[in-house]
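Please see the structure below; I have some questions.
As you look at this complex, bear in mind that one protein chain is not there, while each of the others sits in place.
Naming follows writing order (A, B and C), and every chain is counted from residue 1.
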Amino acid sequence: MAGKMKAAVFVEPGRIVLDEKPIPDIGPTDALLRITTTTICGTDVHILKGEYPVERGLIIGHEPVGIIEKLGSAVRGYREGQRVIAGAITPSGQSYASLAGFHSQSCDTGHGWKPMGGWQFGNTIDGCQAEFVRVPDAMANLAPIPDGLSDEQVLMCPDIMSTGFVAAERGEVQIGDVVAVFAQGPIGLCATAGAKLRGASTVIAVETVPERIEMSKRMGADVVVDFKKADPVDEILRLTDGRGVDVAIEALGTQRTFEACLRVLRPGGVLSSLGVYSTDLTLPLGAFAAGLGDHKIVTSLCPGGKERMRRLMNVVASGDIDFTPLVTHRFKLDEIEQAYELFANQRDGVLKVAITP
Amino acid sequence: MAGKMKAAVFVEPGRIVLDEKPIPDIGPTDALLRITTTTICGTDVHILKGEYPVERGLIIGHEPVGIIEKLGSAVRGYREGQRVIAGAITPSGQSYASLAGFHSQSCDTGHGWKPMGGWQFGNTIDGCQAEFVRVPDAMANLAPIPDGLSDEQVLMCPDIMSTGFVAAERGEVQIGDVVAVFAQGPIGLCATAGAKLRGASTVIAVETVPERIEMSKRMGADVVVDFKKADPVDEILRLTDGRGVDVAIEALGTQRTFEACLRVLRPGGVLSSLGVYSTDLTLPLGAFAAGLGDHKIVTSLCPGGKERMRRLMNVVASGDIDFTPLVTHRFKLDEIEQAYELFANQRDGVLKVAITP
Amino acid sequence: MAGKMKAAVFVEPGRIVLDEKPIPDIGPTDALLRITTTTICGTDVHILKGEYPVERGLIIGHEPVGIIEKLGSAVRGYREGQRVIAGAITPSGQSYASLAGFHSQSCDTGHGWKPMGGWQFGNTIDGCQAEFVRVPDAMANLAPIPDGLSDEQVLMCPDIMSTGFVAAERGEVQIGDVVAVFAQGPIGLCATAGAKLRGASTVIAVETVPERIEMSKRMGADVVVDFKKADPVDEILRLTDGRGVDVAIEALGTQRTFEACLRVLRPGGVLSSLGVYSTDLTLPLGAFAAGLGDHKIVTSLCPGGKERMRRLMNVVASGDIDFTPLVTHRFKLDEIEQAYELFANQRDGVLKVAITP
Partner (left out) sequence: MAGKMKAAVFVEPGRIVLDEKPIPDIGPTDALLRITTTTICGTDVHILKGEYPVERGLIIGHEPVGIIEKLGSAVRGYREGQRVIAGAITPSGQSYASLAGFHSQSCDTGHGWKPMGGWQFGNTIDGCQAEFVRVPDAMANLAPIPDGLSDEQVLMCPDIMSTGFVAAERGEVQIGDVVAVFAQGPIGLCATAGAKLRGASTVIAVETVPERIEMSKRMGADVVVDFKKADPVDEILRLTDGRGVDVAIEALGTQRTFEACLRVLRPGGVLSSLGVYSTDLTLPLGAFAAGLGDHKIVTSLCPGGKERMRRLMNVVASGDIDFTPLVTHRFKLDEIEQAYELFANQRDGVLKVAITP
C-alpha cells in the first residue's frame, strides 16, 4: 500500500488545495477506508479561513462514506469490501470520558478528558477529503451501510444529521413542545427535522434566504419567520401568545441568535446550542431572569461512534426523513477547490455538496 | 379576626420597619398561620436596599414556621392548632406551569407561566415576618412538622435548604463526583451539604471568611479554598490534576464566580447556578469551548410545595444533616429592625437569624 | 339548575342503562360541563361486565368534550360558554403525589397516595356519558379547545391518546429505536402513533384483525405481524436479526403478550406496559435474564390535567397525527345502550364510537 493518493490539504489560511499524499498506513486497531463520497462542512470553511487552527499539511474532511480497503490485525467483525460510514467524531470507547458517555470530549491519555477531543478527522489526524482515510479504533467507529441505501442517503449521518438531532435530544424536546430553531443552514435544517422527529408539535424556524425557507418547510418547520421582515423575538412571542417556546435551538453561532434564543424561551425552558461561537457570549440579565428562571443552556458536539451511525442510518432507511435534497451540488474530488469556492461563499443556493473521488 | 398584628413592612428603599397591620382575612382555599419562628433571607436585604422592587407597604418574609390558626372553608386534611411550615414558593399546583412540574415559574392566569411566579410571600403578597400570615392554596402548601422537631430544626426548609439542595439535584450530582461550590454563605453551605448528600466524593468549597470556612467543613466540604490565599480556578484545577470538576455550583451571584465555575468545569460538566445576578453575565469563549464542550448551565429557583417540604423535613428528622448551627443569632419580632441591621451588614459572624413573634 | 338530565348508569354487572339523574350541583372549585361529545372506553366494558367494580347507580364515562355551563365561585381564568375538554384523570394538583408529579396515583387525604387515585370520572364520582358532568378542581383540569378543532378531533385526547403516548414517553423511546407494540386496539394504535412521534425508526405492530392491521399502518406501523400467521416472538427476532427491540409496548393486558414483550426485548430494553391485567403475571426466568439483563419494566396510567390536554390538542392542531379515523361509529346519547352492545362485542369493525347528547 505504498501508493499515492489525492487529498484536500490545508496549506495556510485561505488555501486548501488538492495535493498528492501517501496512502495512509494502518495499525492493528485501525482500518483503511476507500472514500466513495464525502462532503464539506461549515467547520472546514472555518479552517480554510484560518478561524479554526489546524496543522499545515493536514488533510481536511470528517464525513466519510466508503468501502473497507484494509483492516488492522486486531479488528474483528468486519470484512474488506464492506460499505461503511464513520462518524465525524471517532471515539475509542475506552477513555474515562468515553466510558462516562462523553465520547466527543475524550482522549486516551492523561485524565482522559479533552474538549472536543473526540473530533480527530481533519482536526488532529488526516481527514477524508481524499481517496483513502485511516479510521482509528475501527471497531468502535465503522458502521455498515444497510443494503439499499445510496452514498448520498447516508452522507449527512456522520456530522450534520447527528449534530442537528442531538440539539433536539439534549434539548429534551417532548411530544407537544413548541420549538424555535434559529438559522436554517444545513445543521439548522437537521435540527428542525430532529425536533419534529422527537414530537415537537410546532417548530418555528428563523431564516431569510428563500431557498432555505423553502427547505425548512420541507424538513418539517410549521412556521418560518423571516428575520428581515419581522423581529424574530417579537414574532415568536406573538405566535406563542406571550408564553415563549419550550426549547430554543441556536444553529448559527452568534451573540444575536444566542440571545434571541434566551429571549423567546419560557421560564424552565432549554436553550440548546449548536453554534460554533467566535466571541464571548453575553447572557442578558432580564432574559436570564437574573438566574432565577429555572433555565437550562446545553451545548452539544456531534455524537459519533458506530452505534450512533447505525441509528441514524435506521432513520434514513425507515424513510421517515430524506436528507438527499440537501445535496444541491456535486463535484469530483479533482474539483474540490471549486467546491470550496462555491460552498465557502454560499453561492448558487448551495446547502451541501457531494464530493466523489 | 378583625384584630391587629405586628409586621415588618417595606416602606421605601432603605427602610423596613415594624408596623401594625390588620390580621389577614382568608378565602375558602387559604389558611391563616400564626408564625412561631421565621428568618431573614438575603433576598429580603435586596428588597431593603431597593435592589429588588416590591410594593410599598408590603409585609416582607418568606420562611414561615407556625401553627394553623384558621382554615378556609374548602381546605381539607388539616386541623387548627397543627404545627406546619410552608415553602418560600407557594404554588397552586393547578397552573399549566405547575402541572408541567415548574412550580416556581407559575401563575394562575393567562398562559400560566411567569418567571419566579411561584414566589408570592413577601414579593407579590404579604409575607411572614409578622404575627400571622395568609397561606394561599393551603392544601398544596401546608406541610405538617414531624413530631419531635423544633422550629429551628425546620427553619431552613422553606428556602435555603430547598435552594441549596436543588443545586445538587438539578446539577445531577452523581456518586463519586467532584463538586466545587463557590461561596459559603447560607445557601452555599446548604449546597455543600446537598452535594455530599447526593454522593459527591469530593466537595471543594471556595470561601474566605473564617467562620464560614469552619462551617463549610462542618457541612461536609472536603477541601475549602480560601480565594484570598490562592486563585480558586488554579487551585481547583491543581486539586483535580487538570481534569476539572463534574459539577460547579455558583452560590453568590457575580460574574467572577459564575465565570470561575465555567473555568473549573470539565467538558460535559454542569454549571449549577443559584446566584441572583444583578448584571448581564459573560460566557468566556475559551472556557465555554466555543459552544462545543457539551456543557450544561442550569439555574434554579427554590422548589416549594408541601411535598418538597415533607421530604426536607424527613432529611432533618433522619439526623443526617443538622442545619441548626446556621442559626447564629436570635431576635424577637419586636427587634426585627436590629436583626435587619445585623444581617444586612453581615456583622458578628451572622449566618442566619431566628425571629420569634 | 335543579333540572334532570339523561345519563348512562351502572345498575349491576351486565347492565348499564340510560336513566334520568339530577343535573349535578357544583362546589366553589368545580365546573359544570355540558357534554357535546363523549365516547366509550374498554374500561367501561370491564365495568359493564362487573370485572372492575364500581358503585351501583354511578354515571359511567371519563372522556368529556363539552362547553362550560357554570363555574364554581373560586374558579378563575375561564368563562361560561367556552369549549373545553378534561382528562380522564382529574388531579387536584395539590396532593403529595400530585406535587411529586404522580397525578394519576394521587388523593387529597391521608398520606396523599392512592393507586389509580387520580381516576375519578365514572369510577369514584359520576362520569360524563351524560348531558352534564361536574368537573372537580376545575382550574387544574379544564383545557380550552383551540379554535378550529372539532369535537371528534379532540375526542381521543382525554384517554387513549394520552395513554398510548405515555407508553412511548415512559418507555423512553429514542430516535432510531425499534419498537414492538403488542395489540392494535384503540390504545395500541395510539401507542404506535406515539412511538413514531418520539422518533422510532421502526415500529413493529402485532395484530390479526384486518381492519386493525390496516389502521395500524395508517398510524405509522412500519411492519405488522399477524400473530395467527407467524409466532410474533420468532418473527420479531427474525426482523431484528436476533438483536431484539429497544422498547416493547404491551397494549392488551394478558400474560401471553406481556411475556412476549420480554422475549423480544434486547438486554437493557424497556417493557412499557399499558394493559389492564386480570391475573398475576409471570416473568419467565430466561427472558428476564435471571434478573441480570438491565431490563426495565414500566407501567403507566393515563396522564391527565389541563397541561397534558393542552399539549395533546397541540399535536392534533399541528396536523402531525389525525385520530379521527378511529371514530368508526356515531350514536346519540339516547342510543348509548346500543353503542355499548356494539362496542362490548367489537362488532362491525368498531374502534371507537362518538356519543352526542
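Just so it is clear, contacts are C-beta pairs under 8 Å (C-beta built on N, C-alpha and C of every residue); 3 or more make two chains touch, one makes a residue touch a chain.
All values derive from a computational prediction rather than experimental measurement.
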| item | value |
| --- | --- |
| Omitted-chain contact residue, chosen from A:37, A:98 or A:184 | A:98 |
| Which residue of C:67, C:298 or C:344 touches the chain not shown here | C:298 |
| Chain not shown: contacting residue from C:136, C:244 or C:305 | C:244 |
| Subunit A residues that touch the omitted chain in the full complex | 27-29, 73-74, 76-77, 91-101, 103, 108-110, 112, 137, 139-140, 305-308, 310 |
| Footprint left on subunit B by the chain that the document does not show | 165, 168-169, 174-178, 194, 196-199, 201-202, 222, 310-312, 314-315, 317-318, 320 |
| Touch list for subunit C against the chain that is not drawn | 97, 100, 102, 104-105, 110-117, 240-244, 253, 266-268, 273-285, 288-301 |
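Everything below uses one rule, namely that only the chains that are shown with their structure count from here on.
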| item | value |
| --- | --- |
| Rounded Å distance between subunit B and subunit C, as computed from the means of their C-alpha atoms | 40 |
| Sequence positions of subunit B contacting 2 or more other chains | 97, 100, 110, 112 |
